[in-house]
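Removed from the display is one protein chain of the complex; every other protein chain stays in position.
Coming up: chain A.
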Amino acid sequence: MSYGVKLKVWGERACFTRPEMKVERVSYDVMTPSAARAVIEAIYWKPSIRWVVERIHVLKPIRFENIRRNELESKLSKNMVVKAMRDGRSPVEIFIEDKRQQRAAMVLRDVAYVIEAHFEAVEQDGLNEGKHLDIFNRRLAKGQCFYQPYLGTREFSAHFEPIDEIPASPLSGERDLGWMLYDMNYSDPGHIRPKFFHAKMINGVVHIPHPDSAEVRQ
């Protein structure tokens, strides 16, 4: 037994990066279940529950835009930090001029979604459904959050608010979105694996299979 929640999220841009195109980022056409989960967790989450996304309603036409930015090509290595920690002299720095990569991103424009989800208990405390549901809905109504949720990447922040009536989507017909990232499997922290599902959008609604169902492959 679990209770569902629904919320509207929207923003000027979004980038739900396809894992096969990460260098020059290309967004999926719609929000992934993992991004939807992250939006909900930004508002409320505790280790005793897990959020399960059921449906994503796409409220606006799918439009793309191209943005090219100067990015860094490398990350900071732990060894560099450790060396500086030890001797107190070694530089820890990256010069953007030497390590510059210009990368384009195909991002979504002007998006709005309704996310329908419920939570399931992972530990004893998670069985206290009323508590978690009330806290989530209270925060949603007041606009409270741990951090401002975002649509795929942090520069594309998401606005959120409660919604009663889910409006009809302007998108009609059936669209096969192909294999899409479902979420990451974090059960083994040393070996985090992606999970995929075959996504279809019917009249602007993507139905998300339950994480334990056979439809979710990894």
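Simple rule for what comes next: a contact is a pair of C-beta atoms (placed from the backbone, for glycine too) under 8 Å apart; a residue touches a chain by one contact, two chains touch by 3 or more; residues count from 1.
Keep in mind that, in the parts below, contacts and distances are computed from a predicted model.
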- Query: Of the options "Type I-C CRISPR-associated protein Cas7/Csd2", "Cytochrome ubiquinol oxidase subunit I", "Electron transfer flavoprotein subunit beta" or "Na+/H+ antiporter subunit G", which is the UniProt protein name for the chain that has been left out of view?
  - Reply: "Type I-C CRISPR-associated protein Cas7/Csd2"
- Task: Consider the whole complex, including the chain that is not shown, and state which of A:6, A:46 or A:139 touches that chain.
- Result: A:139
- Given A:81, A:168 or A:202, the correct residue touching the omitted chain is A:81
- Task: Using the touch definition up top, pick the residue from A:22, A:68 or A:193 that touches the left-out chain.
- Result: A:68
- May I ask you to list the residues on chain A that touch the chain which is not drawn? 12-13, 65-72, 75-78, 81-82, 84-85, 88-89, 91-98, 102, 104, 109, 139, 142-148, 150, 154-157, 159-161, 189-192
